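Notes follow the structure.
Every protein chain but one is kept in place in this view of the complex.
As written, the chains take the letters A, B and C, and residue 1 is the first residue of each chain.
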């Protein structure tokens, strides 16, 4: 069955969600991935939205933002930001998805300032809830386009902490958890070794290791058990097509 | 028009509430006083209940506790304890009423331990919200029966802070506000002088200064402008009889 | 969604352990889950730490039955009668066992549960400054406000994470989703803070009823460990729209708990000699029927339509 790159990314992201988990799902790819996960291997997962919504079943109807009326109708809970994000800090949230303008070798993400905050070249929108999710979720899954200027050796500004300077630096900062996967349009990277450096873990069908390394801004190393990303199964694609009625991601 | 001692106490307490004030009203005499105030000189006062209720109009129907169904019906707000008591700490609450087992010369109130907490003779129920109201309301009004063992030189345990050790001790403890009046069944006491010691400010009709001093556990001094508590006016009594339909306080 | 509906006896047996810290209600005067109190006494749970702003007769009964080692709370007594006789006997005379009291004010206990609910390392507050609560309970710390230019004392309140919160609501579905209305005290904070939540629902309804109004949900169903269908679980305390307060029952309890022997007779009659809450309701009979709220004062609807 044919599938688009974005569909592969969605399915790969869905596989990061386990059954009965509490997940910060966000918008766009992650919310679709959450829908696929619920329809396949994670029927008891719960989705949280920082504006103040918890849902079991994903919304029916087009969402432009997480607070659009279809996401309120039939929600498990409509409440405030503190009640939802407090669960993160309380240690109840298993996984969170975020995007970003830049990610570095140690999984730190920048969505704030290109060029450092003192005299930035570009002012990006900022953290939103991303810093909180990156700090407090048990596992972080980042979703990015795989371009050399986005996957960089070191970000200018750590909006959302990954493994910081490697070694024990994340733990020393008072944090547990950390990035578990970076799902891109070419590959999946995962942390490895004492520094939790991002290694190439899985190559998407149709892509090569050389091409991926060429589009990565650091000397990308390979996981011992590196493999190819399994293409979406018939069941996964069927679930995705139920969620993505209009074929937006096709 | 004839009136009972308790009716006089209620009317005296009602006079402590000013229009448009936000008031912690509690149960029994204070909630009735609040009703009288609203029907007479304070039609825009608001009553708060620490269980999580704000009301404009007092409840219709018998209340045994502040959370009984008649106090929920037609409330201005039913919510949580934090939302209601947070307004105290936010500095929004003008006046609060509390009772107590013991009060001392400097307005400190004990509702916790008779005999000190290390080896108490009697274990009383404790603070509830009284410590918070005494600490954070702009003015505290205490309502007590005037007995020598209740109005004492120094309480064994300060559940609800009055002026502590006098002088600047309340301010040094980080508090503003403090007791503004103690309404008893014989008199009204008010703070006076640099220590904010409780002085006899107003003698209820039918009582004498000597008798009151005899029933006070410290050498009770007299306010320069000491007077007699004005008896309830016709209007005040009429309002009270609207609230107290069954003549409970008569 | 997982089916979480089980009998109350099973929920208490499986999810309340000796030595647990336990929130029983937390909305102060209403919605106290007395049915769970009785079951805890019947199952002879021991060494409990009862966490409560207002600890009404429910705590007093458990203390008298010997289930309680500690009270972490702001007030413990009998709202109708004043003092709690078992509480005093335990505290002053160690009968049937001694208990420890961890003094709080309502707001400091609220801040502690709020900190627990939201994973805060502690809550900073001012509200019990000047009170001897700061002396009798060593859990608090007094420090200076680092954001204040002038010296300004503040109080730090450590978080509370109860092992179990047992909460009563008007209606729930079998998956743990529920609606509660009327004042809610610290129910939300308790549910979000606790390790486990046991929900007592006056009525079990279709999931669509709860889903029709996600804004009436106080805490989410996925945090609920067990749902139990127990009508009038709150008796003798009130529940908005369902049950009036049985003030006479509180007074009777107050009178009969004055002496230890009389209390034990009361306990036999109303708890130990009654197999479960259905039998308790049957025993109350007409007295309970008379407390049922029969009127109708419905909320005006909110429209959640998306199109």
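Everything that follows uses one rule, which is that a contact is a pair of C-beta atoms (placed from the backbone, for glycine too) under 8 Å apart; a residue touches a chain by one contact, two chains touch by 3 or more.
None of the values given here were measured: they were computed from a predicted structure.
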{"item": "For the chain not depicted, the shown chains it touches", "value": "A, B, C"}
{"item": "Hidden-chain contact residue, picked from the options B:66, B:88, B:152 or B:220", "value": "B:88"}
{"item": "Sole contact to the chain not displayed, among A:32, A:79 or A:229", "value": "A:79"}
{"item": "Contact with the hidden chain (one of A:25, A:46, A:59 or A:135)", "value": "A:135"}
{"item": "Selected residue (touches chain absent from view) among A:1, A:173 or A:242", "value": "A:173"}
{"item": "Options A:164, A:189, A:203 or A:220, residue touching the unrepresented chain", "value": "A:164"}
{"item": "Chain A residues touching the omitted chain (full complex)", "value": "49-53, 64-69, 72-73, 78-82, 85-86, 88-89, 112-113, 117, 120-132, 134-136, 157-161, 164, 170, 173-175"}
{"item": "In chain C, positions touching the absent partner", "value": "111, 115, 119-126, 141, 143, 145-148, 152, 154, 156, 158, 170, 179, 181-182, 209, 212-213, 215-216, 240-242, 244, 293-307"}
{"item": "Residues of chain B (touch criterion as defined above) contacting the omitted chain", "value": "22, 44, 46, 53-54, 56, 61, 68-70, 72-79, 82-83, 85-92, 136"}
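We take it that only the chains that are shown with their structure count from here on.
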{"item": "Shared interface partners, meaning chains that touch chain B and chain C", "value": "none"}
{"item": "From chain B, the most remote chain by mean C-alpha position", "value": "A"}
{"item": "Chain whose Cα centroid lies nearest the overall Cα centroid", "value": "C"}
{"item": "Cα-centroid distance, chain B relative to chain C, in whole angstrom", "value": "28"}
{"item": "Distance between the centres, which are taken as Cα means, of chain B and chain A, whole angstrom", "value": "57"}
{"item": "Touching two or more other chains - residue numbers and ranges from chain C", "value": "188"}
{"item": "Per-residue overlap in chain A, given as positions that touch at least 2 other chains", "value": "none"}
